[in-house]
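Only one protein chain is missing; all other protein chains are in place.
In this document, chain identifiers A, B and C correspond to the written order of the chains, with residue numbering beginning at 1 in each.
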Amino acid sequence: MDVLYFAWVRERIGLPRETVETGATTVSELVAELRAREDRYAAAFADLSALRVAVDQELTDFDAPLAGAREVAFFPPMTGG
Amino acid sequence: MDVLYFAWVRERIGLPRETVETGATTVSELVAELRAREDRYAAAFADLSALRVAVDQELTDFDAPLAGAREVAFFPPMTGG
Amino acid sequence: MRIAVQEADFDIGAEVAAFAHGRRDMGAIVTFTGVVRDLATGDLTAMEIEHYPGMTEKAIAGIAAKAAERWSLGDVLVIHRHGRLAPGDRIMMVATAAPHRKDAFEAAEYLMDYLKSRAPFWKKELSAAGADWVVAKDEDEDALDRW
Partner (left out) sequence: MRIAVQEADFDIGAEVAAFAHGRRDMGAIVTFTGVVRDLATGDLTAMEIEHYPGMTEKAIAGIAAKAAERWSLGDVLVIHRHGRLAPGDRIMMVATAAPHRKDAFEAAEYLMDYLKSRAPFWKKELSAAGADWVVAKDEDEDALDRW
């Protein structure tokens, strides 16, 4: 599964995307796995209320299922326009 | 005093402006004088709710005073924009 | 602030480009352009717009001044044509520049609502069926209640 990071999430983790082998069935489970990896991940995912998530390029929630997902992205609230 | 007519008021009365000698102290009194002149005036001023009035180029009401006024204009509700 | 009441057409692209040019302090620019729309019957041949020279400019300046009092605006532009127009012709435009988008949008809508019912213009539609003065709509008068 491809995991993408944008804005300060990308900067805190130190890379824009990576391929992750995971058995996570929900976004929350994936977040728990990532948090456990290293301090920089723990720091990036410290406050989920400051983060948004997209699964296969659709905005969703942290309890969304990952069955069949190819791409998960984490980022702060958007500031377009 | 100059009296101006616009849109269908102008068409009904048959002229765009005229100079009127009047002792009217309010717009309503001026309207009464004009109505009494001829049928075309009576027709134009038959329904005051369909008319608007400006005194010296400022929108006002039919009970507005005419003291010092140089120009009075009658017209239907505006359709700008 | 620029207010123009004119018979001539205007170049919407050039007007918007000139209005937007070099606004480092204004984050938001809103424009509205009104176009002569054909009738439902599709046979409008012309629209004639009459106005009240002298009062028109004053009324528009007054409306723009009220908008500038009420919202934080960097600039306002109003162009309104009169005379004989064809379907598809531009009738008028307004533009507002403001630090924030809400101000720019609200001020542009305010200008339009007031130009519609408080600036001395009268439209007449000419078609195969004859010539008819456009009748002011109750909803245009009601639109002023929001401000």
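FYI, a residue touches a chain if its C-beta (ideal position, glycine included) is under 8 Å from a C-beta of that chain, and two chains touch if they have at least 3 such contacts.
Nothing here was measured: the structure is a model prediction, and the numbers come from that model.
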Which visible chains touch the chain that is not shown? A, C
Touching residues on chain A - with respect to the absent chain: 4, 6-8, 10, 54, 57-59, 73, 75-81
Across the whole complex, list the residues on chain C that are touched by the chain not included here. 11-17, 20, 22-38, 87-88, 90, 99, 101, 104-105, 108-109, 112
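Everything below uses one rule, namely that only the chains that are shown with their structure count from here on.
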Rounded to the nearest Å, the gap separating the Cα centres of chain B and chain C is 26
Whole-Å distance, chain A centre to chain B centre, using C-alpha means? 71
On chain A, where are the residues touching two or more other chains? none
